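The complex appears here without one of its protein chains, the remainder shown in place.
Read from first to last, the chains carry the letters A and B; within each, the first residue is number 1.
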Amino acid sequence: MSSKSLTAEYLKGLWDENPVFRQLLGMCPVLAVTNAVINGIAMGLAASFVLILSSVVVASIKKLIPAQVRIASYIVVIATFVTIADRVMAAYFPPISKALGPYVPLIVVNCIILGRQEAFSSRNSVGRALIDALGMSTGFILALLILSSIREVLGAGTFLGYQVMGPWFKPWIIMILPAGAFITLGILLGIALAIEQRTRRGRA
Amino acid sequence: MDLLMLFIAAIFVQNYVLYYFLGICPFLGVSKRIDSAVSMGMAVTFVMTITAVVSWMINHWILIPFKLDYLQIVSFILVIAALVQLVEMFIRKISPPLYQALGIYLPLITTNCAIMGLALLTALRNYNFIHAVIFGVGSGLGFTLAIVLMASIREQLDLADVPEPLKGAGIALIVAGIMALAFTGFSGMIT
Partner (left out) sequence: MSLSARMIFVLTMVGLISGSLLSVVGLLTTERIELNRLREIEAAITVVIPGTVTSVKLYEEEKFTVYAGQDGEGMALGYAVYASGTGFQDIIKLMFGTDPAIQRLNSLTILEQKETPGLGAKITDALAFLRFWEKKDLSRPLTLRKPAAGSPEELATSEINTITGATISSEKVLQMVNLSLERLRVIKQEGKLGKEE
């Protein structure tokens, strides 16, 4: 059982245990769909939907599941919510569903989601699992938002499709290509680690 | 001709790691040394080929005829998990040396998006059986190529003076970015 205050439980997902910048989890969608802000947000919301509902369900049924079959059960729970997210997006938001392609179904193998079930939801109360999932989701959306904003603004001169750079600006096409995703995320990880090291030194 | 093109495209043009961003976790995690990268690549290629076959059969013999396409994600993930377990037990029985080489990597593969991605992409693109198999082998080899190249660069990188915060994952991602840029040069070679 975690003994943190509920606020701390939520806030840890934003920075100290940020799934992308600090734990290096769920990198595939982070790299793949962040070429435009709208895709990043859609992916963030879809993954959050799955993470939050799976965490609540797993935390509520944890006592009923024998330890030997827990992973299999978690996977079924997660896959169910992923399918729901995928179908609903395809039915009601076809353009976004098309842009995200196979990366929505791939949420099922996103290590953040299974990781949180195993590390947190299966050991904590429903309320705490919910707060934890909300925090991790916010952290994940935040990471997607930062990365996709940098890539869209520099790579296309737009933000959410609106022109933000003047006519003098020549888009850096590399930022929208796969190469730009890797390099931007690499630099962001470095910056995150540098900030962390500085604050830790400050505390010590 | 068609098959050869598909095969080459899967390795170079639409490289699994550098174009689709699939299998990033093992790509970053198991690329510190060349020999372990080779083993990981072989294990992934092996499982991918089997996955391509099995997922194709499930999709075309069960899901499509019975209009159960909404069970695609659930059935693929469960089958892959079971498959990896079976492969692991099978190798352990048949060839202990091979198990020694690949064994520890097999469990890591279950939650690897590369395998699930392969099953989904094969279904999404409506490949026929032969195409699916070629796509599976090609994708696996593409992954192997990327991870082995990465490992050989990282072995050299150990000797370089990398800024403290970039050490580890940061510089690995930047190197991957430069590799992705180089691989862009392969685009357009498939007609």
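Here, a contact is a pair of C-beta atoms (placed from the backbone, for glycine too) under 8 Å apart; a residue touches a chain by one contact, two chains touch by 3 or more.
No experiment lies behind these values; they were computed from the predicted model shown.
Asker: With respect to the chain omitted from the figure, which of A:Leu11, A:Ala72, A:Leu134 or A:Met165 is a touching residue?
Answerer: A:Ala72
Asker: Kindly state which of the options A:Ala42, A:Ala59 or A:Leu177 is in contact with the chain not pictured.
Answerer: The missing chain is touched by A:Leu177.
Asker: If the missing chain were put back, which residues of chain A would it touch?
Answerer: Touch with the absent chain occurs at residues 35, 64-66, 68-69, 72-73, 76-77, 79-80, 83-84, 87-88, 90-92, 94, 98, 155-156, 171, 173, 176-177.
Asker: Using the document's contact rule, name the residues of chain B that touch the chain not shown here.
Answerer: Touching the chain left out of view, chain B contributes residues 5, 9, 13-14, 19, 68-71, 74, 125, 187-188, 190-191.
Throughout what follows, only the chains that are shown with their structure count from here on.
Asker: Taking each chain's centre as the mean position of its Cα atoms, how many Å separate chain A from chain B?
Answerer: Spacing between the chain centres: roughly 22 Å.
Asker: Which of the residues in chain A come into contact with chain B in the complex?
Answerer: Those in contact with chain B are residues 24, 27-28, 31-32, 72, 75-76, 79-80, 82-83, 86-87, 101-102, 105-106, 108-111, 114, 174, 177-183, 185-187, 189-191, 193-194, 197.
Asker: Where on chain B does chain A make contact in their complex?
Answerer: Per the stated touch rule, the residues are 18-25, 28, 70-74, 77-78, 81, 111-113, 115-117, 120-121, 124, 163-166, 169-174, 176-178, 180-181, 184.
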